[in-house]
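Below is one structure, written out as structure tokens; the observations come after it.
The complex appears here without one of its protein chains, the remainder shown in place.
Let's turn to chain A:
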Amino acid sequence: MSTDIETKNASQAAEAGERRINMIEAINDALDTMLGRDPDVIVMGEDVGYFGGVFRCTAGLQEKHGKTRVFDTPISECGIIGVAVGMGAYGLRPVPEIQFADYIYPGLDQLISEAARLRYRSATDYIAPLTVRSPFGGGIFGGQTHSQSPEAIFTHVSGLKTVIPSTPYDAKGLLISCIEDNDPVIFFEPKRIYNGPFSGYYDKPVEPWKKHKDSVVPEGYYKIPLGKARHVTEGEQLTVLTYGTMVHVAEAVCREKGVEADILDLRTLVPLDIEAIEASVEKTGRCLIVHEATRTSGFGAELSALVTERCFYHLEAPVERVTGFDTPYPHSLEWAYFPGPVRIGDAIDKILKD
């Protein structure tokens, strides 16, 4: 459906004079679009109804679509996700919100043991087509319980898809794909870039999304397929594999250093666009992986292993990882934790040295 819009890129849309919105508005737009298109779509979560969510992602949706389509829930992540599994088994397409990714752990059993395995264990008798939305990542002075990036926990689970947008255009198109997907999806929203593409300098003002080419978001329905990475920049010197907030930080560092990098925004970690990764590393021969999550057993470890296994003879330098540290996210020292321009710059220098 709407393949003409799917293939249209943001700059073409801009030329057509279309609107520019931020990521929160794009997510709201995706939910609004799907609530309007499909009577089986349900939006639920703590504070998502009348108030419209702590980040305002669901603002106005209850008023427009009604209280039984968009509603508040008890503070019970286990309940929110478990109830969504039952709704999915009935035939609805629930889009539960977990207010912060750090709070998802009480609901993990329902996601990991139930939602992710329902299709398999019932031999397709039942499916759980839910999309769990959750803001994640740090850089907002959220302390250790409002800043985590737990994506690796979910990528380790058979039967779950993990999706992370980095622009308003992608956020809308990917979220619509997630809602229409018949598998359970976890959709992590990088909250540091809800309002603008953060470049990694905490002491510089963040440009609003409306100045960015990827803030042009078409009205109505369009989809970005899951499992397809986005080329942020094309270059020959090295490949940067990244996602979420770090896409913009890595892009800014490469621009400042004058490095011509092939930056891939992975967009979906499961399913992963292995073809794009292989093609890029084979072209550049050097690979940097950047994510905000803690290092040990993070998704960067999986990426590094894949690149080493599949592109070893094309590599001219060891694969490098830039990540958060293996500590909880410290409140007052969050900029020391954050994998910012210095850490990324050092890694780039190291990779390019040989």
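FYI, contacts are C-beta pairs under 8 Å (C-beta built on N, C-alpha and C of every residue); 3 or more make two chains touch, one makes a residue touch a chain; residues count from 1.
Keep in mind that, in the parts below, contacts and distances are computed from a predicted model.
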*Protein name (UniProt record) of the chain left out of view, among "ABC transporter permease subunit", "2-oxoisovalerate dehydrogenase subunit alpha", "Glycolate oxidase iron-sulfur subunit" or "B12 binding domain of Methylmalonyl-CoA mutase"*: "2-oxoisovalerate dehydrogenase subunit alpha"
*Can you work out which residue in A:I24, A:L61, A:M87 or A:A293 touches the chain that's missing from view?*
A:M87
_Residue in contact with the excluded chain [from A:S122, A:T145 or A:T327]_ = A:S122
*asked:* What does the interface between chain A and the hidden chain look like in terms of residue numbers?
replied: 42, 68-69, 73-74, 76, 78-79, 81-92, 94, 106, 109-110, 113-114, 118-127, 158-159, 161, 181-183, 227, 270-272, 274
